[in-house]
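Dropping the structure in here first, questions after.
Apart from one protein chain that is not included, each protein chain of the complex appears where it belongs.
After this line comes chain A, so read on.
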Amino acid sequence: MNEIWGPDSATIIWHWPIALYLFLAGLSSGAMMKALSVEWMNKNKKAPWDAFVRAGVLLAPFSIIIGLIILIFDLTKPLNFYQLLITYNLKSVMSLGVLLLLFYTPLSLAYAIIRFRSTLEQSFLGGIVRNFGALLDFLERNSLWFGRLVFAIAGGVGVYTGFLLSAIQTLPLYNSPILPILFLASGLSSGIAACICFGLIFFEKEVSKDTTKYLLTMDLRVIPIESLLLFALFVGLYFQGGEKAVAAITSLTSGTWAGIFWICVVGFSVVVPSVIALTALKNHAYKVNFILLNSLSIMIGVFALRMYILYAGQIYLGT
């Protein structure tokens, strides 16, 4: 029957490009934080030229830049995007995010440049890089403090994507204080996974067994934390009762998105990595293919989590 007031408009307002952006921003922040911690972990600071640090510092600026390009083209008025840069509403999480990214993007790029300086200076970009020599020297001399600053801002980027959604009161799945922490944790795990993948594929010669082991255990440790946060998210909603409880139950039990949650989110980011860890990597044996498979699975799972929260949040309102 056609209702006399006309068709109700579609409920999905934010589509997959937003999920892709949330994924890339999380990955960027995770990769940066991970690269820095590997660098700091390396006690004899002489040779931080480890495959994973390189992979991390490269991934961080690239994924955030790609993410931002996607985000801008997804605006309904992309040509107006400069308004985001000249007008700020400090009550809006989105504005705070823009401010963070305004620092994070160039700083993460600068960090990548100082870590790849010698390579860059020999490339066709050599002239440009040499022009900034003094600035790069300064950053390099203070690279510990510079790194700490970038680490803190990267953490901010990791949580803000969660706050962006959790600020929306009416959508039960978004409006949870767990979400920013969940996004930070899963961003970290996707960042680590991406570093492992990227490092193994592109900087194979420099890969050190120790770091691989360290990263893998780090990533496997994030998984129980992530699972606990997911559990807390839904149990939290359930105990709030009313619409929120209904939304929590339906989003886990009915429709396509419930299937995606169990198969893609839980399956790829919890079950598969756990199985691989308990079998193939049991003695921390160095099996490249399984490590790659493991990282790939985690990345798919983390992307699926963004998609799931984004869509299920707009669909399951508990009413």
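Quick notes on this one:
By definition in this document, a residue touches a chain if its C-beta (ideal position, glycine included) is under 8 Å from a C-beta of that chain, and two chains touch if they have at least 3 such contacts; residues count from 1.
The criterion applied here is as follows: contacts and distances are computed from a predicted model.
Missing chain, UniProt protein name, picked from "Ribose ABC transporter permease", "Gluconate 2-dehydrogenase subunit 3", "4Fe-4S dicluster domain-containing protein" or "NADH-quinone oxidoreductase subunit NuoE": "4Fe-4S dicluster domain-containing protein". Looking at A:Ser95, A:Ser143, A:Ser208 or A:Thr250, the residue that reaches the missing chain in the full complex is A:Ser95.
The omitted chain makes contact with just one of the residues A:Ala25, A:Leu171 or A:Met299: A:Leu171. For chain A, the residues touching the absent chain in the complete assembly are 3-7, 9, 13-14, 75-78, 80-81, 83-84, 87-89, 91-95, 98, 167-171, 314.
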